[in-house]
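Structure first, then comments.
Here the complex is missing one protein chain, while the rest keep their positions.
After this line comes chain A, so read on.
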Amino acid sequence: MMQFMLLFSRQGKLRLQKWYVPLSDKEKKKITRELVQTVLARKPKMCSFLEWRDLKIVYKRYASLYFCCAIEDQDNELITLEIIHRYVELLDKYFGSVCELDIIFNFEKAYFILDEFLLGGEVQETSKKNVLKAIEQADLLQEPRHEYFNVPVY
């Protein structure tokens, strides 16, 4: 299973963190710091895999964002790259040509999309169409504006 996924910028700023294993806040911060440092130190031409503690780390850079997943020993690194790519495609479709700013300003949406694609560290839906449909429907369910004094939802 995937143990966690981190998205961070070239400056090391965290943009999304999804943890599928229980860890204290302190431990999460420590892991994040270490991993961000390790990944940012890699040169551009190096391969996307590295060993870190007892996990395998699969990372890929899309524009200014690093997508970094920690998988277990028996997991397939190449398919994890596909998982990352699929997530980026979903974000792209949803936001229309996604960029880092979209994920910053709509971070909760990024989480919602991820939660329709992966569940408990495993892939739950392999059809792009189904994931996007589910998000659309959920968005429609958000209570309309007038319930909140005529201001946009967020």
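What we mean here is this: contacts are C-beta pairs under 8 Å (C-beta built on N, C-alpha and C of every residue); 3 or more make two chains touch, one makes a residue touch a chain; residues count from 1.
To be clear about the criterion, contacts and distances are computed from a predicted model.
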| item | value |
| --- | --- |
| Name per UniProt, for the chain absent here [options: "Cytochrome b-c1 complex subunit 7", "AP-1 complex subunit gamma", "Integrator complex subunit 13" or "Collectrin, amino acid transport regulator"] | "AP-1 complex subunit gamma" |
| Chain A residues that touch the omitted chain in the full complex | 13-20, 22-24, 29, 45-51, 54, 74, 76-79, 81-83, 86, 104-105, 107-108, 111-112, 115-116, 119-120, 122-130, 134, 137-138, 141-143, 147-154 |
